[in-house]
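Removed from the display is one protein chain of the complex; every other protein chain stays in position.
Per-chain numbering from 1; labels A, B and C assigned in written order.
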Amino acid sequence: MTGLLYSDVESELRSELRAMLRDHCDPAARIERDDAVDVDLWRRLARDMGLAGLLVPEHLGGAGAGPREAAVVCEELGRAVAPVPFLGCAVVAGTALLSCGEPDLVAGLAAGERPVALAVPFATPPAHAWSPTVTVAGDRLTGSVRAVADATIADVLLVPAGRGLFAVDNSGVRREQCTSLDETRRLCDLSFEGAPGRLLAEGADAEAAVRSAVLAGAALLASEQVGVAEWCLDTTVEHVRGRYQFGRPIGSFQAVKHRLADVWVAVTQARAVARYAASALATQSEVDLAAALAQAHCSPVAVEAAEACVQLHGGIGMTWEHRAHLYLKRARSAAVAYGPADVHRARLAELVDLPPAL
Amino acid sequence: MTGLLYSDVESELRSELRAMLRDHCDPAARIERDDAVDVDLWRRLARDMGLAGLLVPEHLGGAGAGPREAAVVCEELGRAVAPVPFLGCAVVAGTALLSCGEPDLVAGLAAGERPVALAVPFATPPAHAWSPTVTVAGDRLTGSVRAVADATIADVLLVPAGRGLFAVDNSGVRREQCTSLDETRRLCDLSFEGAPGRLLAEGADAEAAVRSAVLAGAALLASEQVGVAEWCLDTTVEHVRGRYQFGRPIGSFQAVKHRLADVWVAVTQARAVARYAASALATQSEVDLAAALAQAHCSPVAVEAAEACVQLHGGIGMTWEHRAHLYLKRARSAAVAYGPADVHRARLAELVDLPPAL
Amino acid sequence: MSPTPMTPADVRTSVAAFLASHPPEDRTGFLRARFDAGLAWLHYPVGLGGLGASRALQPVADEAFAGTPDNEPRRIAVGLGMAAPTLLKHGTAEQRQRYLRPLWTGEEVWCQLFSEPGAGSDLAGLACAARKDRDDWVITGQKVWTSQAHYARWGILLARTDPDVPKHQGLTFFICDMRAPGVTVRPLRQLTGEAEFNEVFLDEVRLEDTLRLGEVGEGWSVARTTLMNERVSIGGDALPREGGAIGALARMWREQPELRRAGLHDAVLRAWVRAEAVRLTGLRLRQQLAAGEPGPEGSAVKLAFAGLLQEITSLELELGSTLRHDDWRVDRGPQPEFPSRTPTHRYLRARGSSIEGGTSEILRTIIGERVLGLPAEPRSDLAVAWRELPR
Partner (left out) sequence: MSPTPMTPADVRTSVAAFLASHPPEDRTGFLRARFDAGLAWLHYPVGLGGLGASRALQPVADEAFAGTPDNEPRRIAVGLGMAAPTLLKHGTAEQRQRYLRPLWTGEEVWCQLFSEPGAGSDLAGLACAARKDRDDWVITGQKVWTSQAHYARWGILLARTDPDVPKHQGLTFFICDMRAPGVTVRPLRQLTGEAEFNEVFLDEVRLEDTLRLGEVGEGWSVARTTLMNERVSIGGDALPREGGAIGALARMWREQPELRRAGLHDAVLRAWVRAEAVRLTGLRLRQQLAAGEPGPEGSAVKLAFAGLLQEITSLELELGSTLRHDDWRVDRGPQPEFPSRTPTHRYLRARGSSIEGGTSEILRTIIGERVLGLPAEPRSDLAVAWRELPR
């Protein structure tokens, strides 16, 4: 039976991380700035707590933990809408690198010294992960990749190009930051004009590396969405207990209470589904199905929770000052990341033999 | 501007009909019987009130009214889930006959003497109305048509067969009553074994006659659905005002009140949409669009209202004794009649140029 | 007398020993012996069908007894799920001794006499009156939605012994003798055409005081034991993927390609996703219970299950363009397995899943208040005598 609970180790990791984020994470302070990533916070997490190398085996310089632990990290980072590139660097690029067997790059990543990002658009569904838009001539790369996540502070970019996956150094890439819907995870457009690249994998190996990386991203993004939804639920519950209208806390009205009960039920389900995806990734069984299910289910739950949060806060939830909008934008953006829910449902249709109409 | 209101004449017709149904219609008494149609009631309506010939011009022996008046009749018959074949005989078969120009049959129908039904499955969408399942050899018809509405007491059947539309007398048809989901509008399977038929129209004329008949049925069924929904709403409002739990009328709880408010909003919209369909039929403009819109919108509203009715009645709504189930079954059955909502949406997609994905 | 901690191996050994000496020819005899050996419900006390063992060992015993005569758990569900835990917790030694064995063996079927036409969601507002007449109680009232009443020997009955105190305080819990004069059971026909439940009329039914369970006026707290166990038991089976109603829908889609319509594909997939999410949620809940960390997720399961079932059965009608039913005649057979009948039956029966055993509205309030800690609504019905409440 697949374990869907949290282990003691995972719960400890959660407590430690939550405390760290409580003290050091202020997502609202990072928006509308050029330096969208909180580099100080990322250094604490990546290097001091070892989260950059969480998925990296110990003999390669990492923590030797697995997707289940990484999922807990995603939950907490989602709860905090933390402006740090864990998902893109530690999960997605990390998975790609491990798949290519690149000890130096892996070690740099794991040590929190040299952040790496995969140059694939953030909206790419796992099934279409291999669609290079960059061409190769010799070892020179030319082309562009739009709306990439967690690439703003990467020292090395992993670029699918031609038939291979290439490593490109900072110096070879031009970055343009996007005005993102989710300013706590700023996207950027990358372009390469004859940038020197080093071939990491070729043909089927390159494809497998990229595909497994995006699949891991999709599977663990679900846990981040659980964290987002949970913050929205908790914060709203707190608000409606203390907000009085008509001489009563508004949480005593059924319209409010029942909507929050529905959100709680949805979050409860999303947690089970996200844990299942993390377990599937850990055991490498049913990963495609579990990831598609997780994205199909958790994307709308996070959106629903964030929308309920804004609505039940009333006017204050519509302000720039209140944090609710950061979560709404994160939830909406995450719902598109690694493919929208309907695309994941269509993928499930293939996997469980529920074909489209003739 | 299309008139979406009720005229004074229509309102008078409604009052008269409602009073008649209040005194003479007991749908619960007709279910689980072989004679599913209330023949006495139908005689009063068809002959005495002239409803059988409502759509028939005066010079052909009818009342010379139009689809707008017929829609009001449908509303009231829906409110009463009256077990009478108005929709099938007066609207659908009547439209087909008028289109073929058959003064004798029309006169018999209009006088309430010789009920006529169109032998097309009840679930047929207007766009597929012409799909004969009966073959012709000489003037002999052979084949079967399944799940036909309002055909149990028809003296004459209009049968699409081969390339024509034929009139077949009672004697030539074998009827088998179905166990219908909606026992207030019992369906039957028809079969013909070399039955003598009289050709009414051929080729494009036959197709047009059948198609306009089913289209009229779809357009006016929406008004029946409004009537069904309205009864459910009114009855539930009445119930929750008088039912006390926790020392309060349950209608004072927001969970109940807000659900009924949503039903009311939905019924309000359904009424506008159904009136639009009736007007479109009356003026013969945008009929395809209006009918598709009406079915796409009103089918789910009637179901939603009936489901809310059962739910908010609690246990008593689940009993055979309470009328709610008759409305639930009518609503569910009507949602399939003349094509389900998704098929009508797909038709709209063609009409308003919103094509399917490539 | 306190039992030693058992292991699964111990259970298997005990069952094997029992089976070696008890040929299963005589069904009732076999079940009685199993009860007496403490191998009925292992977590019950020694002498009452159990061994005081961990609840987690029960599946081991059930597996070891597979193929031998069982007590038809569906037939006696009310007894097993509700009457038994209530008797165990609140019964006197005599009552537990008298009732539990025939309850478990299926010799005596139990039913539940709680709901009334005027007391559904607000069970504590019930009106059925119990009047003391010398040493006996005389019961008059009407109960409804009573499954198994037409073949039950006993009923667990909640009745009002004092209308002049607030509603929760005036109730007393009884064991009702279903053969006593004045008890009339009538089938209650549902919108499916079946009569799965009954109405029970109690007309001056005389019960001895030994049939009282718990103290006079303590009925509500006794009933809470019953209700907690009811909620746990609804929607509780562990299912494989596509094991529930979604299985029928998925099969329909797979096996009848002519029914597939583009506009319904995504709706079917949504239902599949939702069903799998509900299933995994139930699985996680089970793992929590097994790990000794019961979470509040249990209350989510029934609520989610009801909505899911309604969505799926509704979609089945749409997909099938269903206009026909199979049979409206009254059926008084045993409760049918849910997926066994037609889509129309499934759809209609599923309407009840958001009403019976706590409406979805009530469940949302419970989740809001007990799980999320949201404040209750102002109540006007708690401090006033039951007699004074508007009805």
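To be clear about the criterion, a contact is a pair of C-beta atoms (placed from the backbone, for glycine too) under 8 Å apart; a residue touches a chain by one contact, two chains touch by 3 or more.
Treat the numbers as computed from the prediction; the structure is a model and nothing was measured.
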| item | value |
| --- | --- |
| Option from A:E113, A:E193 or A:D342 whose C-beta touches the chain left out | A:D342 |
| Of A:L54, A:C74 or A:A147, the one touching the omitted chain in the full complex | A:A147 |
| Listed residues B:V240, B:V303 or B:L328, member touching the removed chain | B:V240 |
| Candidates A:E10, A:E76, A:E183 or A:D262 - the one touching the absent chain | A:E183 |
| Contact footprint on subunit C, counting only the chain that is left out | 262-267, 269, 377-378, 380 |
| Subunit A residues that touch the omitted chain in the full complex | 31-32, 122-123, 147, 178-183, 187, 244-248, 250, 253, 255-256, 303, 307, 310-311, 314-321, 324-325, 328-329, 332-333, 335-337, 340-343, 345-346, 356 |
| Touching residues on subunit B - with respect to the absent chain | 1-5, 237, 240-241, 248-249, 251-254, 256-258, 260-262, 264-265, 268-273, 275-276, 293, 296-297, 342, 345-346, 348-349, 352-358 |
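In this section, only the chains that are shown with their structure count from here on.
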| item | value |
| --- | --- |
| Innermost chain by mean C-alpha position | C |
| Euclidean distance of C-alpha centroids - subunit A vs subunit B, Å | 52 |
| Chain centre separation in whole Å, for subunit C relative to subunit A (CA means) | 43 |
| Separation of subunit B from subunit C, taking each centre as the mean of its C-alpha atoms, in whole Å | 42 |
| Multi-chain contact residues (two or more partners), subunit C | 261-262, 264, 361, 364-365 |
| Where subunit B touches two or more other chains, by residue | 253, 255 |
